[in-house]
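A protein chain is absent from this complex, but the other protein chains hold their places.
Up next, chain A:
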Amino acid sequence: MTEEDSSAKMSEDVEKYLNLNPPCSSSSSSSSAATFTNKSRNFKSSPPPCPDHVLENVLENVLQFLTSRCDRNAVSLVCRSWYRVEAQTRLEVFIGNCYSLSPARLIHRFKRVRSLVLKGKPRFADFNLMPPNWGAQFSPWVAATAKAYPWLEKVHLKRMFVTDDDLALLAESFPGFKELTLVCCEGFGTSGIAIVANKCRQLKVLDLMESEVTDDELDWISCFPEGETHLESLSFDCIESPINFKALEELVVRSPFLKKLRTNRFVSLEELHRLMVRAPQLTSLGTGSFSPDNVPQGEQQPDYAAAFRACKSIVCLSGFREFRPEYLLAISSVCANLTSLNFSYANISPHMLKPIISNCHNIRVFWALDSIRDEGLQAVAATCKELRELRIFPFDPREDSEGPVSGVGLQAISEGCRKLESILYFCQNMTNGAVTAMSENCPQLTVFRLCIMGRHRPDHVTGKPMDDGFGAIVKNCKKLTRLAVSGLLTDEAFSYIGEYGKLIRTLSVAFAGNSDKALRYVLEGCPKLQKLEIRDSPFGDVGLRSGMHRYSNMRFVWLSSCLISRGGCRGVSHALPNVVVEVFGADGDDDEDTVTGDYVETLYLYRSLDGPRKDAPKFVTIL
């Protein structure tokens, strides 16, 4: 239906509805409906009378403007007809845990899905806390949607296991397929990517982020079809194998809509230069290795600065693997326009950072290694007044490495970047003072993730636990939705979190707390808690039991290397039939000989509409 048609029909229907005319002849309703008032009494027993059709039609037209899934979920709860109409009109389905329902249920409820977002493994799987082959296979989903939604356009997967066969089925089943995004996925190789490149003729987005892609020694770039493409975004920085540069260059030339390009480290600086010259319309660029293949001799060197100057639309820069500092200044001309800069794979010193960052007045997102030190953070604080998101990763991710960033840097950022909304900060040492300062200076914070790498480390100035700092964060940052804690923390810190963390949806805890009380505070507080991930903390069955009243309303709870017992976990599973309780060890071994058989290394529980999964590997026990 075109817009004119649908609005014409809508006003016709609304007229009829308001005029309370007898049922229109086109409707297939029965004779039971005489007047409107009678109909309402006969509502349940009679087939849908005309006003209901009218209402559904009106609703359908209204709901097409509703895109937020929270709103749509609310709409679907009003009554059965609203549920039906909403199900007919939902175009994008988001599934936060692929095991919370079966593919059959998805296709039964939603009939016109064009876009699917699926998340698989829980986040702690990224840190080797989960044995391989745990699950989260994409196969059953692609098989079901291939039949049910031939018009599917977009698939976005995170932490899923995707095979080449899955990608082949996707490419064959969806002729209008436009966007594929794979974040932290594995199980496929360049051959799967080649099939997608070749068969998805409408492809606009092919984004591979931090995924493991096996090298099938295939020139996948040459598999894109001849002629002009629809490509708008191509990200392959995680593909750890060389590519056919000539084919890439040709692809870029025939992709006039390309805005975002993230190359891998096998693209040299000279090659990058060639690409930039051919695609000055780029808005987002991921450089490959930021060093030339050959050491240049004098004037033969390409003018990198000019190439950057020509790309007037660049607002986002990333990559810089294997960079050579002498070339870094080439990006200077784009700095004033940059809104996002990712230096987190480059060992950049404060000295190298300062001339660049001093021009980045518009930056909103900045990722870097702690190699920039407190000094570099001070430079960021001095210039980047629009900063919304900061991530500082450790160059040397060990507990006892040197700590180039500290509370000094954190405090400086809090004083300079008042609009900060999201921070991830790895450090060796921290003070309550600095954390409290941030809580007071940055009231817009929604995400606060502090990782003090030394386990159980107290405030290094006062020697006290970090309770007060995190307490200040939850008290002062009233918009906080995500929190990750670290350092020496007593139960008191958790009493603050439980009491003041009113909007917290995600909480990460490691090596913290003294007793079950801490877990109780959280589970009896934090009314919006959805995702709880805890490792190596002294929480046992008593703490676990204290959350019984809410596990059915949470996405998941992860508890590893804590003090819970099999009996305790079984208790949860018996009490909550719509919660799946998985128990397993970190390396997939059956390790009941060296420790008591009742010991549970990892508990992963989640709500599910369709009961326990049938694809659990041997090492997983579903209680």
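The working rule: a contact is a pair of C-beta atoms (placed from the backbone, for glycine too) under 8 Å apart; a residue touches a chain by one contact, two chains touch by 3 or more; residues count from 1.
FYI, contacts and distances are computed from a predicted model.
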Its UniProt record identifies the chain omitted here, from "Major facilitator superfamily (MFS) profile domain-containing protein", "General transcription factor IIH subunit 2", "Auxin-responsive protein" or "Glutaredoxin domain-containing protein", as "Auxin-responsive protein"
The one residue from A:E210, A:D293, A:E440 or A:D615 touching the chain left out of view is A:E210
Out of A:D71, A:D126, A:D215 or A:E440, only one touches the absent chain, namely A:D126
Given A:F308, A:F323, A:F470 or A:Y606, the correct residue touching the omitted chain is A:F323
Only one of A:N347, A:T490 or A:S573 touches the unshown chain, namely A:N347
Omitted-chain footprint on chain A covers residues 124, 126-129, 184, 210, 212, 238, 265, 321-323, 344-347, 369, 393-395, 397-400, 426, 451, 453-455, 510-511, 535-536, 561-563, 586-587, 591, 594-596, 599, 601
